[in-house]
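Pasting in a structure now, in structure tokens, and then I'll have a few things to ask.
A single protein chain has been omitted from the complex, and every remaining protein chain is retained in its original position.
Each chain gets a letter, A, B and C, in the order it is written, and its residues are counted from 1.
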Amino acid sequence: MDTRYQYKIELLVRDYECDLQGVVNNANYQHYLEHARHEFMYSAGIDFAKLHDEGTDLIVSRVELDYKFPLRSRDRFVVCINAHREGRLRFVLEQDIYLLPDEKLVLAGKVIAVALKNGRPVVVEEVVQALERHKSGVSQV
Amino acid sequence: MDTRYQYKIELLVRDYECDLQGVVNNANYQHYLEHARHEFMYSAGIDFAKLHDEGTDLIVSRVELDYKFPLRSRDRFVVCINAHREGRLRFVLEQDIYLLPDEKLVLAGKVIAVALKNGRPVVVEEVVQALERHKSGVSQV
Amino acid sequence: MDTRYQYKIELLVRDYECDLQGVVNNANYQHYLEHARHEFMYSAGIDFAKLHDEGTDLIVSRVELDYKFPLRSRDRFVVCINAHREGRLRFVLEQDIYLLPDEKLVLAGKVIAVALKNGRPVVVEEVVQALERHKSGVSQV
Partner (left out) sequence: MDTRYQYKIELLVRDYECDLQGVVNNANYQHYLEHARHEFMYSAGIDFAKLHDEGTDLIVSRVELDYKFPLRSRDRFVVCINAHREGRLRFVLEQDIYLLPDEKLVLAGKVIAVALKNGRPVVVEEVVQALERHKSGVSQV
């Protein structure tokens, strides 16, 4: 699993994240993905606050999530990320979740992000370069 | 808008649903979709609890969400639903969210659901018929 | 019930608000209280955004919550509010939740709020007057 991804973060299911059916509520997987994505971007040196102050926001424009196997109370899991640029303006983040310790696939996700300035998609060189640097630097993960 | 959909429910953004960026957090749209979907199914006469006691669970296997325009504090919006069967085993729910009163498209969603019994997809005649009945009965909405 | 309170708002339990035990998760009652409190303050003419722009924030400094009876999936309930000033700087909001239609007490809450400017408690005449006006105006509720 490790060699296929640029970034991963390990988390634990908290009881309040589970619903009536005894499994993690569908929406909460998006919380896991968001948290992993933000940590990934911070680790790549992308400074949201600074970008925001300069009038640029990184936003999600589309998600595709395949729910493969449910997480339950106190399960340990890992959120893995691969990012690449698609066209000039879009970033594609593959975000997959695996149950630990056996690495069973829980969720396969694809998240499309864009940078918006005054409501219009823009190229932010700083983000492009940060992701490139991060990519080449993590082959040893 | 109304004539294209089988079901709709009107809701209000609550402040705690918004995040640091001042807009509804991406994951919370899935909460809106889930709530609308469950109310839709109850209105169609589908009894989750009874199905569950009989060993059958309706679960989401895939979502595709296009984020078109963000909702903000105290916005009024409507979640609209169209459901149809795809193949023998899958239900497709188109779930779109519009800002009120101007009906601006906020989110276009596609949710795939299946019925599982002992971990395997099954046809539940009761659900199929409930959705059919609901479909023909709502032309006047 | 009605005559004892200045404000009330009716809500419906959403399935995602329930946890593994089949009842609304304890933390989510605070979400209900916050939403009711904000709607109450908007109805009293208090403009959070304007206050914030002027450097003043209304914040919660203490809550006391007695959990009396659990809410379950799709229960209808009402959040009721009484507000009064305590000393110069504190606002006390009694916030009680009742199950409908039988008005069984679900939660008895006491929320202490203060206005902060530059990190220090201040008297905001605008808020004091809005709550006074609201009080006298709702005897007929």
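FYI, a contact is a pair of C-beta atoms (placed from the backbone, for glycine too) under 8 Å apart; a residue touches a chain by one contact, two chains touch by 3 or more.
No experiment lies behind these values; they were computed from the predicted model shown.
Engineer: Using the touch definition up top, pick the residue from C:E64, C:E86 or C:D102 that touches the left-out chain.
Structural biologist: C:E64
Engineer: Touching the missing chain, which residues of subunit A?
Structural biologist: Residues 14-16, 31, 34-35, 38, 42, 74 of subunit A touch the chain that is not shown.
Engineer: Given the full complex, what residues of subunit C touch the hidden partner chain?
Structural biologist: Considering the whole complex, subunit C reaches the absent chain at 21, 25-28, 30-31, 34, 52, 57, 59-67.
Engineer: Would you write out the residues of subunit B that touch the absent chain, in ascending order?
Structural biologist: 15-16, 18-20, 22, 25, 27, 73
Keep in mind that, in the parts below, only the chains that are shown with their structure count from here on.
Engineer: Need the CA-centroid distance for the pair subunit B / subunit C, whole Å please.
Structural biologist: Computed value for the inter-centroid distance: 30 Å.
Engineer: Could you tell me the distance, in whole angstrom, between the mean C-alpha positions of subunit A and subunit B?
Structural biologist: Here the centre of subunit B sits 24 Å away from the centre of subunit A.
Engineer: Approximately how many whole Å separate the CA-defined centres of subunit A and subunit C?
Structural biologist: 35
Engineer: For subunit B, jot down the residues that touch at least 2 other chains.
Structural biologist: 31, 34
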